[in-house]
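Heads up, one of the protein chains got dropped from this complex, but the rest are sitting where they should.
The chains carry the letters A, B and C, assigned in the order they are written, with residues numbered from 1 in each.
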Amino acid sequence: MSILVNRETRLLVQGITGREGEFHSTAMLEYGTSIVAGVTPGKGGQSALDGRVPVFDTVAEAVEQTGANATCIFVPAAFAPDAMLEASAARVPLVVCITEGVPALDMLRVSHVLRASGTRLIGPNCPGMTSVDEAKVGIIPGNIHARGPVGLVSRSGTLTYEVVQAMTDAGMGQTTCVGIGGDPIIGTNFIDILDMFNQDPETEAIVMIGEIGGEEEEKAAAFCAREVRKPMAAFIAGRTAPPGRRMGHAGAIISSGGEGTAESKRVALEEAGVRVADSPSHIPQLLRDAGVG
Amino acid sequence: MSILVNRETRLLVQGITGREGEFHSTAMLEYGTSIVAGVTPGKGGQSALDGRVPVFDTVAEAVEQTGANATCIFVPAAFAPDAMLEASAARVPLVVCITEGVPALDMLRVSHVLRASGTRLIGPNCPGMTSVDEAKVGIIPGNIHARGPVGLVSRSGTLTYEVVQAMTDAGMGQTTCVGIGGDPIIGTNFIDILDMFNQDPETEAIVMIGEIGGEEEEKAAAFCAREVRKPMAAFIAGRTAPPGRRMGHAGAIISSGGEGTAESKRVALEEAGVRVADSPSHIPQLLRDAGVG
Amino acid sequence: MKLQEYRSKEILARHGVPLLSGQTATTPEEARAAAADLGGAVVIKAQVLVGGRGKAGGVKLASSPDEAEQAAREIIGLDIKGTTVKTVLVAPAADIAHEYYLGLILDRSSKAITIIASAEGGVEIEETAKTNPDAILSLPLHPLIGLQEHEVRRVAFVLGLPADLRKDFATVLRGLYAAFIESDADLAEVNPLVVTDDGRLLALDAKIVLDDSALSRHPDLEAMRDLNEEEPSEIAAREAGISFIKLDGSIGCMVNGAGLAMTTMDLVKLAGGEPANFLDIGGGAKQDKVTAAFKIILDDPNVKAILINIFGGITRGDEVARGIVEARAALTRDVPMVVRIVGTNSEEAKPILAEANLITAESLDDAAAKAVAAAGAAA
Partner (left out) sequence: MKLQEYRSKEILARHGVPLLSGQTATTPEEARAAAADLGGAVVIKAQVLVGGRGKAGGVKLASSPDEAEQAAREIIGLDIKGTTVKTVLVAPAADIAHEYYLGLILDRSSKAITIIASAEGGVEIEETAKTNPDAILSLPLHPLIGLQEHEVRRVAFVLGLPADLRKDFATVLRGLYAAFIESDADLAEVNPLVVTDDGRLLALDAKIVLDDSALSRHPDLEAMRDLNEEEPSEIAAREAGISFIKLDGSIGCMVNGAGLAMTTMDLVKLAGGEPANFLDIGGGAKQDKVTAAFKIILDDPNVKAILINIFGGITRGDEVARGIVEARAALTRDVPMVVRIVGTNSEEAKPILAEANLITAESLDDAAAKAVAAAGAAA
């Protein structure tokens, strides 16, 4: 078992004929993901990835023709909100938006519409997810994974890879690794994913990678204390970040009032019984200490 | 038992100091309804109905101070959408809007927001409802009712009174009588109320009063065939209405393509096993024929 | 409220929809001048609110001002389904390569503004719905965020529009949507939307129906009302705040409440009579309204009896009874009246009605039967 995506995933890629879309779609296909359709308005009837994937003008048509049940969005920020709404209107149940730099007010609108219509949105500004040896949707390098009992959820991109690599190197494999995105307004938060891992029978332990900004880690800690009985380890990036500055991610900012610090998140997680690592490389050992592997 | 309102209803009246609001609030109070608060912006701190009801500036404050769990709206059409949104934002679970003449595009917005937030909206342009001998919310004359086993739902106002009077005169009492309103866009449709009556143990039979326009009666018929096992009688107004003309109610119009006729509704209901009366006065006998009373 | 074609086009043009607007004319001479002014071939179209004007001879092509004058002479004064043509629209003619249908309706069932589109334009959409329902795209829009780009694209692709016209199509659909929203419409349609031989996208005909409940916030649109096409009695009723529709029967009806008014008509018919009108006098009917209602009903010479059916709720029966008696005293034409008053203060109403020698009834069925009998006796 795994969460969100698996061998039944029939993936659609919005923006498949763009540079990023084509590059990562090829990598997903090579990982074994079943990509059933691409969408690029005006290129309907053509095919992509050396003739392996049919291209449609609209998501509605792609879904009707191919039964796609998930979509991965690579279109530029100015068009990403419309792409997400289009996928939701066509009743695609899982929308993964990789695109970075989507304005927050657009995301306010989009995330509300998608949530109300029962569409699961991951991202935007996220690396997507991999259910190891089943399906990869997004841009996480496929070769850093090994299959195993740990679920991982993260707000970050390359930091996720760092932690996954450290785990794989230490012989600790993963069920699913999910990057939920670094923006202030995202579709799916820590708690949603933690809940899925908590209910997934094959996931025996959970790793959570947070960073400064917002209160999502603190809320997740409260959820963990209340609901999660599986061993957990965490890492919070940004202990050295100065207040009031945006650290790359639009969401990574400590308010001038001092909310959102790494320390506050660390304390909340530790109080909830989560082991918090000083370095990503310490995570496998913390999980071993908790009896995993 | 009854549906929607009962002795636990703690009613708030929006627009209580207006002419209509005051007149009908007095009648509701006399019927035994527990009116706990009124709202008129700018008149907070005063009282209404001869000192019997405190008035607040905002619904939020009224709810906080009095625990109101239902509201009846009498404000003019230009302000009614905002009043409904205010009630919903203050988490009042039941909103009954009497006001007539609310523009349809406003109702599109309001009904969607209220439905998504779990607020039950009855109306607008409706007479409200009476749970006989328990609570009356709206403008249905209290003295036409008698308590009994029949639930009644209607798109109309005075026609509802006509049917209720005919039933009471024939010795056939009611649990709850609900007018859902005559506009094209209303918060609660026939099916919602039929479902409630179907599940209410004390309601043994159901009367439905429809009229020309739209397809709600046809949809209700399909629902009845599928779900309702209680005896039912119906009346559809407008057999003599010409196509393409709006018959008083904003929703009462037969399209020029011929949809929405009384005949189409009548046939649909009869096929669903509902007895359809030629005159409101025949309804008690139809129910008796079905074994009621 | 339905708007005439030239009014609908006025609104769409304001929102950037490409069309050939033309000029209105009320005389053949004006039509000639308009055609001369526009130059080239024109089409002369009767401005009426009823459908089927084409089949009725209300649309004609003209290749010169002479022909335009002649065409207008034939159309102006024509009776189309009971409406006499007073105005024609003289618009440039277009060479049509393809006709589409594009409309927006307020769909009560899905509670959404819904795009209706078809590549089979030029015929009524109800016709296509019967003959070829698969040719119609019906796309409900989200009620809170409205028309989105992906919806515009989708309609263009489903219609199979030429790629180089997709951008122009977006202008048409966005303009139609903006017109719908900003005028509080129930319906806004372009039929046909055409691609011309020289590759232009144009709205050749347009129809907008407004939400009557929203008219009060659009005085500019209210001013577009075509009184020429309304019954004078209906105009008088609207001004008196009475909901009234003229019909062909002999029994005038005066009722409080729309549903009860329809029911009263139905029961007149069931009793063997024919209702002369739908009339909802509204809540709390005061004497001035009763007076106005009598006048409107009796202005119809077909009316042989009046059935008054009042269910007192807000309305108090005794007040209505007094209103009836007093209003009747001022009537210029006397017909039998059957009065039924029930509900609030109906007991107090009885002696008032009895004293005035009005026919009364307890039940609605009874009232209808008495009215039919009275009308029969009076005829």
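Quick note on the criterion: a residue touches a chain if its C-beta (ideal position, glycine included) is under 8 Å from a C-beta of that chain, and two chains touch if they have at least 3 such contacts.
On a predicted model such as this, the values are computed, not experimentally measured, just so you know.
Of the chains displayed, those contacted by the omitted chain across the entire assembly are A, B, C. Of the candidate positions B:Val55, B:Val113, B:Leu152 or B:Met232, contact with the hidden chain is made by B:Val113. Although one chain is not drawn, the whole complex shows that of A:Glu22, A:Glu86, A:Glu134 or A:Glu211 it is A:Glu211 that touches it.
For the chain missing from the display, the contacting residue among A:Ile193, A:Ala241 or A:Ala272 is A:Ala241, taking the whole complex into account. Annotation: of B:Ala37, B:Val59 or B:Cys72, B:Val59 touches the absent chain (contact as defined above). One of A:Gly38, A:Gly123, A:Gly148 or A:Gly182 touches the chain omitted from the figure, and that residue is A:Gly182. Residues 41-42, 44, 57-61, 79, 82-83, 85-86, 89, 109, 113 are the ones on subunit B that touch the missing chain. Contacts to the hidden chain, counted on subunit A, fall at residues 23-24, 77-78, 101-106, 108-109, 111-113, 127, 139-141, 144, 154-162, 165, 182-185, 209, 211-212, 214-216, 219, 235, 237-242, 245-252, 255-258, 262, 278-281. By the touch rule set out above, subunit C reaches the unshown chain at residues 144-145.
Assume only the chains that are shown with their structure count from here on.
A linear topology is adopted by the chain contact network, the touching chains following one after another without closure. Central chain by Cα centroid: B, whose mean Cα position is closest to the mean of all protein Cα atoms. Measuring from the averaged C-alpha position of subunit A to that of subunit B gives a distance of 47 Å. Between subunit A and subunit C, the centres computed from C-alpha atoms are 54 Å apart.
Between subunit B and subunit C the centroid-to-centroid distance comes to 28 Å (mean Cα coordinates, whole Å).
Contact of a single residue of subunit B with at least two other chains is seen at no position. Looking at subunit C, one finds that residues 144 touch two or more other chains.
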